[in-house]
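All protein chains but one are shown in place.
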Amino acid sequence: MSGTWHRVLLAEFLGTALLLAVVVGSGHMGETLSAGNAAIALLANSTATGLALWWLILLFAPISGAQFNPLVTASLVVNGEVPWRAALGIVLVQCLGAVAGVMLAHAMFDLPWLMQGVKPRASPGLWLSEVVATAGLMLTILLGRQRAAPALPALIAAYIAAAYWFTASTTFANPAETLARAFTTTFAGIRLVDVPAFVAAQSLGAVIAWGLARALAGPTPHRAIP
Amino acid sequence: MSGTWHRVLLAEFLGTALLLAVVVGSGHMGETLSAGNAAIALLANSTATGLALWWLILLFAPISGAQFNPLVTASLVVNGEVPWRAALGIVLVQCLGAVAGVMLAHAMFDLPWLMQGVKPRASPGLWLSEVVATAGLMLTILLGRQRAAPALPALIAAYIAAAYWFTASTTFANPAETLARAFTTTFAGIRLVDVPAFVAAQSLGAVIAWGLARALAGPTPHRAIP
Amino acid sequence: MSGTWHRVLLAEFLGTALLLAVVVGSGHMGETLSAGNAAIALLANSTATGLALWWLILLFAPISGAQFNPLVTASLVVNGEVPWRAALGIVLVQCLGAVAGVMLAHAMFDLPWLMQGVKPRASPGLWLSEVVATAGLMLTILLGRQRAAPALPALIAAYIAAAYWFTASTTFANPAETLARAFTTTFAGIRLVDVPAFVAAQSLGAVIAWGLARALAGPTPHRAIP
Partner (left out) sequence: MSGTWHRVLLAEFLGTALLLAVVVGSGHMGETLSAGNAAIALLANSTATGLALWWLILLFAPISGAQFNPLVTASLVVNGEVPWRAALGIVLVQCLGAVAGVMLAHAMFDLPWLMQGVKPRASPGLWLSEVVATAGLMLTILLGRQRAAPALPALIAAYIAAAYWFTASTTFANPAETLARAFTTTFAGIRLVDVPAFVAAQSLGAVIAWGLARALAGPTPHRAIP
């Protein structure tokens, strides 16, 4: 991880904030303009998110590793690349950044800065979706770092854009993002009460990815996200 | 083909399963959300499939060659790169993975794990479509390995996303996938009784691609998918 | 231009045929499925065409230069890269391939193999559109070969996908394609009587591109498409 400590924190804050601003903003724009056709809204949402992920990872990876996700940070801790204490600070900043990004999206669309998520997201299928979505993301990162490092930013972006469509939950796959999306009533929102089960499912998915990556390719080598 | 034998089988199982989960899941999500406008559903379906193919090929190619398709495996046998006995195991695992992927998609969307395909897909135009779709795919692989190996994963993905639209069958081009899609009633489904003719057409397409590749570029060299 | 003469002709025939099959097939699929919303049909049409162009250029460029367009072939003649007699054969094969591609698309969709185009396309704005569309395409090829050769196939594909939308004619920009599209009544069709003015406008656009390329970058160097 290059860059001094305050630059790492600033990059994680800005990157996670912009990621959430894109997820919430493009979801709201899509829903507002699509005259009730949610497929068009989701197509706009998934395309914007995929493009923005690639953009943000390329821009911030040289500074902080472009983690933007507590489960990614946790995997770096397990792999011995980030110390526990640093990880706590990074995860805190990711959560703050995510909420700030939601507020920024609301402000741009002349909405109240904070709202309470009202969309219920709780069912066995949705929980399984989050297990699969996060396992896919973490497997991509773990295998991709070994095998396809230069393409990894685009690989993550392509995966997420596809995962919006093939998982029933439209793929949160990120505890900080899940928490922040509990503060919007727009297209991307979730009830706060549904957040813990989502985070549990995501954590299980990350563990499964770890096992699959070892079975497929042996222990991961010690190198940070490209 | 690098990787030990069990890793090859695991990669082919996982890769084919995820491919089918994307095809069936994104088709179902698109159909559900698009308020009856099938063009938007197919746009979501083709975009998600193209992005996922690129992702899966890049991730699994270093382990198993990212075959995911009995006709690709057969072409490696003909070319002397994979022995017959190994190919049988790989194809079996591809078929099992494909069905498992359909079940995974169903489970994520809270549907019965296995259903019987009901969409009739039988006409001269559809059979011709499968000949063309598979010839295009195999020609891309055969020529692309010689001429454009680094771009081949993206080339295959771009081809399939386009082929969803210019063939009347929306391009199955894969016997394992065709079989597995007989177990879903959703957007991507097919009647089981229509599967054999599709597989026959696909096989004919592969033979035509072999002839075209020889005419265009001479016998294929002995190298595995990038 | 590598490859023996019959391989060049086969590549130009196949490539132009597949290009037209994509243009006509994806246009028809889009129009059929989109419930009267022509913007969705055009989005499918432009996306499929862009992806297919990239695929076809990468696949056939090493064999024939992936010309697929009489104006591209003419520019190679002017630049001294292809002799007049060879160009006549290539252009003939492009026209035959283009018509064959339209017939293939019709056959896949269980339509009559040849139909008479009925969509009127004649107005000053449409002619200006074809001047601009072709000037943009030829300028891309002329400048791109000098300055951005490795990216040229993707550059052409991106340009065409964008040009579908910003020109009123949806960008034909290719005399062989324009002729062939007079044989379909589907989404991509044109009246035969409107073809000559389109071809004249396209030729004018090519001449303008030649002048702009010289003004921007001096005479073009003597090298074939990437």
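Chains here go by letter, A, B and C, matching the order in which they are written, and residues are numbered from 1 within each.
Basically, a contact is a pair of C-beta atoms (placed from the backbone, for glycine too) under 8 Å apart; a residue touches a chain by one contact, two chains touch by 3 or more.
All of these numbers come straight from a predicted model, not from anything done at the bench.
Chemist: Missing chain touches which shown chains?
Modeler: A, C
Chemist: Which candidate, C:94, C:167 or C:184, sits in contact with the chain we can't see?
Modeler: Answer from the full complex: C:167 touches the omitted chain.
Chemist: Please pick, from C:18, C:132 or C:206, the residue that touches the omitted chain in the full complex.
Modeler: C:132
Chemist: Please pick, from A:63, A:141, A:195 or A:212, the residue that touches the omitted chain in the full complex.
Modeler: If we include the chain that is not displayed, A:63 is the one touching it.
Chemist: Which residues does chain A use to touch the chain missing from this display?
Modeler: Residue positions of chain A that touch the missing chain: 7, 10-11, 14, 18, 21-22, 24-26, 29-30, 33-35, 37, 40-41, 43-45, 47-49, 51-52, 54-55, 58-59, 62-63, 104-105, 107-110.
Chemist: Under the stated touch rule, tell me which residues of chain C contact the chain that is not displayed.
Modeler: With respect to the unshown chain, the touching residues of chain C are 36-40, 42-43, 47, 50, 123-125, 128-129, 132, 136, 139-140, 143-144, 147-148, 151, 155, 158-159, 161-162, 164-169, 212, 215-217.
By definition in this document, only the chains that are shown with their structure count from here on.
Chemist: When the CA atoms of chain B are placed over those of chain C, what is the turn angle between 0 and 180 degrees, to the nearest 5?
Modeler: 90
Chemist: Find the geometric centre of each of chain B and chain C from their Cα atoms only, then give the gap between the two centres in Å, rounded to an integer.
Modeler: One centre to the other, that is 29 Å.
Chemist: How far is the middle of chain A from the middle of chain C, if each middle is the mean of its Cα atoms, in Å?
Modeler: Chain centres of chain A and chain C, defined by C-alpha means, are spaced 41 Å apart.
Chemist: Taking each residue of chain A in turn, which ones touch at least two of the other chains?
Modeler: Not one residue of chain A touches more than one other chain, so the list is empty.
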